[in-house]
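With one protein chain withheld, the remaining protein chains of the complex are depicted in position.
First chain written, first letter: the chains are A and B, and each begins at residue 1.
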Amino acid sequence: MTTLASVGERTTERARDILGVGRVTNRALTTWLHGLPGVDQVGCEARAAGLGTRSIKTTAKAWGIDMAISMIDLTTLEGADTPGKVRSLCAKARVPDPTDASTPRPAAICVYGDMVATAREALGDSGIHVAAVATAFPSGRASMPVKLADTADAVAAGADEIDMVIDRGAFLAGDYLTVFEEIVAIKEACRRPDGHDAHLKVIMETGELVTYDNVRRASYLSMLAGGDFIKTSTGKVQPAATLPVTLIMLEAVRDWQESAGVQVGVKPAGGIKTSKDALKYLVMVSEIAGDDWMDPDWFRFGASSLLNDLLLQRQKLRTGAYSGPDYVTLD
Amino acid sequence: MSPTATRKAAAPAPRLDVRKTYKLYIGGAFPRSESGRSYVVSDTKGRFLANASQASRKDARDAVVAARAAFPGWAGATAYNRGQVLYRVAEVMEGRFDQFVDEVSAAEGLTAARARATVAAAIDRWVWYAGWTDKLAQVLGGLNPVAGPYFDISAPEPTGVVAALAPQSSSLLGLVSVVAPIVVSGNTCVVVTSGARPLPAVTLSEALATSDVPGGVINLLTGQAAEIAPWLASHRDVNAIDLTGAAGADGVVWGDLEVAAADNVKRVLRPGGNGATAVEPDWTITPDLRRVRAFLETKTVWHPKGR
Partner (left out) sequence: MPRFEYAPAPESRSVVDIRSSYGLFIGGEFVESSGDASFKTISPATEEVLADITEATADDVDRAVRSARQAYRGVWGRMSGADRGKYLFRIARIMQERAREFAVLETLDNGKPIKESRDVDIPLAAAHFFYHAGWADKLEYAGLAPAGGRPPRPIGVVGQVIPWNFPLLMLSWKIAPALACGNTVVLKPAETTPLTALLFAEVCQQADLPPGVVNIVTGAGDTGRALVEHPGVDKIAFTGSTEVGKAIARTIAGTRVRATLELGGKAANIVFDDAPVDQAVEGIVNGIFFNQGHVCCAGSRLLVQEPVHDEVIRKLKRRLTTIRVGDPLDKNTDLGAINSAAQLDRIRELSGIAEAEGAVRWSPPCELPSRGFWFPPTVFTGVAQTHRIAQEEVFGPVLSVLTFRTPQEAVAKANNTPYGLSAGVWTDKGSRILWMADQLRAGVVWANTFNKFDPTSPFGGFKESGYGREGGRHGLEGYVTTGDDQ
């Protein structure tokens, strides 16, 4: 069994290798990140829009809907969350559609760290994961000890996955080293003595990064620092997930697998409301990153109302008639 | 009773019409004036036509807010898109041809034939302007051959929110001739209609509301220019003002409005006429691009050319 510090050490050593330097400094990171090829905004958006014209019908649509459901991180992140609310959400995840037992189940529940224990108990042995947001979500504006404590609490409570936020202020000020070191530290805090480490998703908050060049750079920085997943947004800032931003991230993980030999997952979160949207994302996964990512272990949707729209579409495919809100349950 | 008398007694009463209410057009909606006031609109023989909303300075203020909010979307739309929307306005106006004829005839005391000619001219003028959206840049902009290794280009851009005093006499053709050139390039506007002849403007706003024109792009305030114009002339979030409708407007001294406009260096389009006198132009003359150019900025961009 490796020591707690070794994950961070190995990550930093790999980073030195990849950057080709003796020490990971801000200058080295800047040179590397700013040397990545740029993204042409118009071209990127045109490609995303073009992929959005794929026509997904009949069997493909049914397959896509089920796959999308199985990729959902069913989310509640409100100040008003109560144990009752969280239990209700977990019940919904366990039985999404009481009228159809063949309905797949979401991959995970996503809650604030102090709700992890409640969620864990409510989910029982269903196999549905508990993801917890941490590191002073959503703003990330707190000291490192606070962010570490936030993470440690969630990990101790049994979270399977941690969704952290990067320090956007540091990123936009060009202090990439701080962002790197924070991710490395949080990744370490995800470790558990029994070896079942929590998986780390890194939320970049692409709406605040604004440019696609920044999204590409933040993606690479997050992967370099050992993130298991890169995630678009907290869902608390507009715009949240968009197709072009997710396309950039899918290209990044695809290229990263080739160059670093490591697979990293992608999670668009926030603003994905309809089945039509979800199917467009799956088309992008398939045609940009490839089949290796077409799996809940490597692609997730951060969503709440999306599940019910997928269920409505599923019902329509089953019954042949358009359905309505009375026929899907509230969570 | 004799059969004839029975027939006469049984003749049906003439159908009572449902009369229209004439309100302001602000932000794509039809509110009454916040002041609650209205005023009597009569035809040229003094007969009652309708009560029109009387716009207040607060309505004007709200209209400027709506126009400003609508500006990024309208200016940011492609020229092609603006052309499509404006052409659609003409389609809807054409569908209301007879309604416009009735209103213009009543407002201006024209014979049916003259009114028909006027309405036709108004719609055709609107079509003329609609066809300009995607051509202005080519006619008014271009590459500048500077004496150095630079790409240097000048392009016209809309100035922003334009206030306009619509003509007092020509209630539709003149109105269209003032409004269309403002919006064709992407400006939004707040228009004070003719005081005495506002009704065709309200019908125009109904056409606008049903033709994909985004709310706030064109705002029409019925009322008195003497009351509203000074507030628009001095408004710091208005970029330009068209004083055409000062001609023949009671209590309006266009020079005073121009003084007020100087406070934030508005672009001013002076009314027709010579010296201090304001005269309403002859709207039957085919326009040139003067009214479009008056509300355009020119942006010049440089970029070096090198390996």
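In the analysis below, contacts are C-beta pairs under 8 Å (C-beta built on N, C-alpha and C of every residue); 3 or more make two chains touch, one makes a residue touch a chain.
Remember, it's a predicted structure, so these values are computed and weren't measured experimentally.
*Asks:* Which of B:Val139, B:Val259 or B:Val279 sits in contact with the chain that's absent?
*Replies:* Here the residue in touch with the unshown chain is B:Val139.
*Asks:* Determine and list the chain B residues touching the chain excluded from the picture.
*Replies:* Considering the whole complex, chain B reaches the absent chain at 79-80, 83-84, 87, 124, 127-128, 130-135, 137-139, 151, 289, 303-307.
*Asks:* Please output the residues of chain A touching the missing chain, sorted low to high.
*Replies:* 37-40, 42-44, 46-47, 53-61, 63-64, 67, 251, 282-283, 285-287, 291-292, 294-295
The rule is simple: only the chains that are shown with their structure count from here on.
*Asks:* How big is the gap, in whole Å, between where the Cα atoms of chain A centre and where those of chain B centre?
*Replies:* That pair's centroid distance is 51 Å.
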